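Rest of the complex left out; these chains stay put.
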Amino acid sequence: MQETISLIIEIIGTIAFAISGIRLAAAKDFDWFGAYIVGLVTAIGGGTLRDILLDTTPFWMVNGWYLTVTGLSLLYVILFRKQLVRLNSTFFLFDTIGLALFVVIGVQKTLDFDYPMWVAIVMGMITGAFGGVVRDILINEVPLIFRKDIYGTACIAGGLVYWLMIELGTSILLQQISCITVVVVIRLLAVRFNWYIPVLKNVENLKQ
Amino acid sequence: MQETISLIIEIIGTIAFAISGIRLAAAKDFDWFGAYIVGLVTAIGGGTLRDILLDTTPFWMVNGWYLTVTGLSLLYVILFRKQLVRLNSTFFLFDTIGLALFVVIGVQKTLDFDYPMWVAIVMGMITGAFGGVVRDILINEVPLIFRKDIYGTACIAGGLVYWLMIELGTSILLQQISCITVVVVIRLLAVRFNWYIPVLKNVENLKQ
């Protein structure tokens, strides 16, 4: 039951991430191939870096559905392009829930490899946020999460709450639900109330 | 005999890939060091990512000639700069044959690690096409293969034909020659008849 729910959320998250990549690729006049690759990298890039750092086989190489789901996401964007804008808030919600689950997956997998909790929190953030960074590099833009949005910080907050729940001796299910809740709530509140991280003031005009 | 032919083609492909990187670096006023690195990354970047994903030692770390050949390519561009433009169609041919062989190497190496065929096809494409993507990231351009050129798709078509020949029970040599032929023919036809992948229509003006 829990596995089924997890899988459904992971598929929803993968679709939301892939569509975010495909839409940004479309805005840059990428062809279908380029859009597919950008969508795929957005969806699997974070987990791939995590698995390389953990020195384990990247998750999408042992299960083909990530590539399939990305293909279906591309097909959906091609066919139902005009409906997408109206669904923006739905996609934002999917993206946020997917992000939260990706953090949980990253933390859990790292702990399974017996790393300390601080490494797991870093890996949770990488799993959730790094795909979007590679997406922005591929479309030749400054990564969005470095300049606005409470995104990476929501991942870290979720990881810290995960840690707290472990220290409190709660069940794994409660640890994971707490983490997901914190990521989702922080991100929703941040968008609703326009929270942001302070911008670093420029030190000099000279490039170093 | 077959190994000798493979090695000669691989060297030709490495030179063609390295020179493509060096020329684009030159267009961006890179110095010799920068041009060398961009040429090297273009030539070995795809195979390096493949080997990291397969969790094996990157091929260029066990055989020094890739670094040497890239150095000779740089020397050639420095000395015979003016002749390069006249040789454009020769380089295009070398680049295409090199691409095709890189796909075969990527597919074969992945199958040797007992991955399923669909992973091998992805690795064939990564081996052939990813070096050019990193090249374009390093020179701060949107990757070319995402916006024009039948390039990544030719790699995938070659991989699919490889698969077909395996399923038909043909010899390894025939599998590899078929793959190479398909990649080369598709790429030549695509350039000759101006084939392209459809561009994805922009979904919105807003950046997400």
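Letters A and B mark the chains in the order given here, with residues in each chain numbered from 1 onward.
We take it that a residue touches a chain if its C-beta (ideal position, glycine included) is under 8 Å from a C-beta of that chain, and two chains touch if they have at least 3 such contacts.
Please read these numbers as outputs of a predicted model, since none were measured by experiment.
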Oligomeric state of the whole complex, in copies, if 2 are shown: 3
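Simple rule for what comes next: only the chains that are shown with their structure count from here on.
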Distance between the centres, which are taken as Cα means, of chain B and chain A, whole angstrom: 30
Chain A-touching residues of chain B, taken from the complex the two chains share: 52-53, 55, 115-116, 118-119, 122, 133, 137, 140-143, 145-148, 152-153, 196-208
Chain A residues within the chain B interface of the complex: 20, 22-35, 37-38, 48, 52, 55, 57-58, 61, 64, 67, 77-78, 81, 84-85, 137-140, 144
